[in-house]
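Removed: one protein chain of the complex. Kept in place: all other protein chains.
Presenting chain A:
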Amino acid sequence: MKFMQWLHRWTGLIILLQIILWTISGLYFALVDHHGMKGHQYHQHPPTLSLNVEQVAALDPSWWSDFSDITKLRTRLIANIPQVEIHHGEGISFIDGRTGEPWRTHQNLAIQIANTTYSGPGEAVRVAAITRTRELNGWQGQGYRIDYNDDLNTRVYVDSHSGQVLDHRNTPWVVADWMFRLHFIDYTGGRNFNNLVIITAGIVTLWFALSGLILLVKLIGSGEMRVSLRNTTLRAKVGNQDVNLQDKAHKTILQTLQKHDIPVESGCGGGGTCGLCTVKLATTTKVTSAERDLLSEEQLEQGFRLACQHQISDAPVVEVKEMDVHKYTLELMSSEFLTPMLKELRFRVHDGDIPFSAGQYMQFLIPSAQTPTRPSDVPEAFSPEWINIKEAVFTHQEVRRSYSMATSSDTQELVFTVRYQPPGNGHDHPGVGSTYLCNMKVGQRIVAEGPYGEFQRLPGADRQLFFIGGGAGMAPLRALIQEELSEPEPRSMVFYYGARNRQELVYAQEFNELNQRGVVNYVPVLSEKQPSCEWTGEEGFVHEAVFAYLAQSDIQAFDFYVCGPPKMLTATLKMLEQLGVDQSRIRFDDFGI
């Protein structure tokens, strides 16, 4: 199922444009029909002229000995001139019956011949001798193009060698020809639909369509496609509160919860691929293949399922993860640069307070706006780093952006660290969320939803806590450390924090003090040390420094908490895996940029 979804998605992405082209050209064909496409709007069959005995009797047969293996002799009148068409061993030859000489069509005769096949309102206005044309694929030789002054710009092509009309062309024909190019993916004009490109496209499309069909059959089989006009009740336990939600019986639990504004995390929008919309159902609820992929055996046994996978008529009782998420209005109290690119924002909760655990995050509902690309309050000391970022204003849509709280649990005042994302990586504007937030003025308000997340401390009185962080990954780690310090008997803690240079070591003073007091073993690590840093501490990447430290320690004593930019996170998790640290002893918060 998962493979089919993957296949459907990627083949679809590859073939999308061609499917649109097929559809457009197909619609054109269905609207215009054959008659409109041939260029024969003003075409007629030439009148048949009967041969008379005198003409035939006067035929000059002197050419006979010039040809071998003659299989057919055809005699007829072309513009009242007898012509003999000879099919012989080397092809077809045309003879002027009066002289026995090879047939030649002069210009006036060509017009005359063209006129016999023309039924339109125009007249021949231009004649040009040609040897080839893009409008007759594969033809080449001596010939004429005769243009008519009608509304369709008709032109008639006449072959000089045979005295035959090759074909009619006009403006609608050109449009049709392009439609054939699009439909057959043959841009040579040859209308060959057996070419390699379309064969390849055909194979991809076949896989695309068949994977879609298989997915559809599975959907129908699983009962997800039922429709019902009947309303049914979903009994939902949200936190400690019981609510009854009315919706159509065929709706999924996810759809029903979202409709009633009960927040559920969801990344893929109900596709069964992100695994975020976990809820608790009756343990007897059937397990779908998506759930088997995304949830652990233990979770399944406890009744955890994905809300997008079950209809409310099949699973009428649901327990929604105790995620007391609400929307709050936050008012900015202060906004201050801590490092050249990172600001600390303090917000006051305008309506009540937000109970949250250290390590959790809020989603900011960034409105659509026009935002300056650089804040006005860059301190003098940090301005060298901003030298390349020009003053400008960019327009952006509304987005949601998540930021972790950087303090443990003051429910009235929330602190965030926001790292400015300069343009780059293919984006011509800076990060929307970070730029908007960095530009907010004191007193300005913004709506945020939360708290979300399960990046929380593990229990165990004898455990030691090992924090590994980098960049803006500081925020949740700092909150967790503060929370631990507020315990009656804080456990032993190690904190490795990576940055590029000394200026970027956020909250350095605070952690140096904790280090001196001996409560947190704080080890800053610089990866791009400058001479001006005057640095004597650890250098290199933070995961390398941690590796060196762990090589001479008892790994089993630690629980690990990791947060930082994607590369740092990946490298660190890989390092821990190599050391053989048990998965259950590692917690991490994924930036997922």
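By definition in this document, contacts are C-beta pairs under 8 Å (C-beta built on N, C-alpha and C of every residue); 3 or more make two chains touch, one makes a residue touch a chain; residues count from 1.
Assume contacts and distances are computed from a predicted model.
Chemist: The complex has one chain missing from view, so what does its UniProt entry call it, picking from "ABC transporter domain-containing protein", "Membrane dipeptidase", "PepSY domain-containing protein" or "NADH-quinone oxidoreductase subunit H"?
Modeler: Protein name of the absent chain (UniProt record): "PepSY domain-containing protein".
Chemist: From the list A:Arg145, A:Lys321, A:Arg401 or A:Arg457, which touches the chain that is not on show?
Modeler: A:Arg401
Chemist: Out of A:Thr71, A:Thr284 or A:Gln578, which is the one that touches the chain we can't see?
Modeler: The one listed residue touching the chain not shown is A:Thr71.
Chemist: Looking at A:Gly12, A:Gly303 or A:Gly540, which residue reaches the missing chain?
Modeler: Once the missing chain is taken into account, the touching residue is A:Gly12.
Chemist: One chain is left out of this view; which of A:Gln255, A:Thr407 or A:Gln482 touches it in the full complex?
Modeler: A:Gln255
Chemist: Tell me where the left-out chain touches chain A, residue by residue.
Modeler: Output for chain A: 9, 12-13, 16, 19-20, 23, 26-27, 29-34, 48-53, 56-57, 59, 61, 64, 68-77, 89, 192-194, 198-199, 202-203, 205-206, 208-210, 212-213, 216, 219, 224-225, 252, 254-255, 258, 263-271, 273-274, 276, 308, 361, 363, 400-404, 418-419, 421, 431, 433-434, 449, 471-473, 475, 563, 589-593.
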